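Note that one protein chain is taken out, while the other chains of the complex remain in position.
Chain lettering (A, B and C) follows the sequence in which the chains are written, and residue indices restart at 1 in each chain.
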Amino acid sequence: MELGLDVEEKNGATVLAVRGEVDVYTAPRLREKLVELVSQGKYKIVVNLEGVDFLDSTGLGVLVGGLKRLRSHDGDLTLVCTQPRILKVFEITGLTKVFAIHDTVDDAVAG
Amino acid sequence: MELGLDVEEKNGATVLAVRGEVDVYTAPRLREKLVELVSQGKYKIVVNLEGVDFLDSTGLGVLVGGLKRLRSHDGDLTLVCTQPRILKVFEITGLTKVFAIHDTVDDAVAG
Amino acid sequence: MDPVIELEIPARAEYVGLARLVVSSLASGRRALPEERIDDLKLAVSEACTNAIEAHHEGDVEERVLVRCAEAEDRLEVSIQDRGKGFDPETLPEHPPVTDPERLNFERGLGIPLIRTLVDEVTFEPSSQGTAVRMVMYCDPALELDVDIDHIDHIDLTGLDEA
Partner (left out) sequence: MDPVIELEIPARAEYVGLARLVVSSLASGRRALPEERIDDLKLAVSEACTNAIEAHHEGDVEERVLVRCAEAEDRLEVSIQDRGKGFDPETLPEHPPVTDPERLNFERGLGIPLIRTLVDEVTFEPSSQGTAVRMVMYCDPALELDVDIDHIDHIDLTGLDEA
């Protein structure tokens, strides 16, 4: 199972596009990538989940950890997600109140 | 698991487009459809395998049975197939020498 | 007896995806479960398998997790069994409300609440031998396939001659 992780700079934000399934097997790679970006001084990160087919609580935990870390640097981690099946996981866990979730990368970068 | 079976008349031939996986579970439906077409007097049948994702020897057996039945009515059963993974099954079993296999439905109908 | 399908995997993270695949493939074979509910079940299975795997020693391939699916007329039952140390599902720590800034300190502990929300029924059966998580999804018979070909188990390939 592969996890695609592509990084792109866009108007002062770092966009991390994730593809594939985020679970206990692949989440460590997402976590490592976020750690790497933070250590490079990227404090405004947009995680694009549009290419994600599956995300469970392990993936949520990594995103929450990333948000927490970025906030401690006065940065932010926002999300791009329009897929109902992925949005649902954020809704059930109440994390829609914790994350800013945008419809497009442009909105997220601007927001 | 679904097997799609669509019938269309084209220039005097009956084109049966098969979609999905043809195996011991779904092959009975293909066989029933061929039986039905033959009983309706359709003796020139083109089986379009372009939408088939998987075909095993049970499916081959149904096609061989169909060909035999049609030949006994001076008819024919020809195939449309360009997918290497499906063609390979015909090649290994030597059935490329038994069936006329065409690249397009138009070729098959004309041939 | 209802048809039972069993998948036994090593207690390793890389096999959780396989458990999801098997359960969701069975669930989609049953047309009586709408796609959205299949996604719910898939997520619940992922959570339960993740916990089952974490309950074992790391990386030992001889530790096994059993995923057992029973397909009844009106429901699909999935049980995930591990041989870990067991736990008490009633005494798990509560999370602060999501609006509380403290919430960010809880990166974990979402799995069991998710399972409870997603499936129609769940029971946790911990013991000293390990834990079994039994989940049930009820099917909507209105969605059942018209054609029942489940009983065609033997196919007579020579029958074309009798057409």
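Just so we're on the same page, contacts are C-beta pairs under 8 Å (C-beta built on N, C-alpha and C of every residue); 3 or more make two chains touch, one makes a residue touch a chain.
Only a predicted model underlies this, so the values are computations on that prediction, with no experimental measurement involved.
Undergrad: With the full complex in mind, choose from A:27, A:46, A:81 or A:101 the residue touching the hidden chain.
TA: For the chain that is not drawn, the touching residue is A:27.
Undergrad: Could you pull out which residues of subunit C are in touch with the chain that's been left out?
TA: Subunit C touches the chain not shown through residues 1-10, 12-15, 17-18, 21-22, 25-26, 29, 53-54, 58-59, 61-62, 107-108, 150-155, 157-158.
Undergrad: Could you pull out which residues of subunit B are in touch with the chain that's been left out?
TA: The list for subunit B reads 1, 21, 23-25, 54, 56-58, 60-62, 64-65, 67-68, 71, 84-85, 88-89, 92-95, 97-98.
Note that only the chains that are shown with their structure count from here on.
Undergrad: Can you give the whole-Å distance between the Cα centres of subunit A and subunit C?
TA: 26
Undergrad: Determine the centre-to-centre distance between subunit A and subunit B, using the mean Cα coordinates as centres, and give it in whole Å.
TA: Here subunit A and subunit B have centroids separated by 48 Å.
Undergrad: Which residues does subunit C have that touch at least 2 chains other than itself?
TA: In subunit C, no residue touches at least two other chains, as defined above.
Undergrad: Please set out, as single numbers or ranges, the residues of subunit B touching at least two other chains.
TA: none
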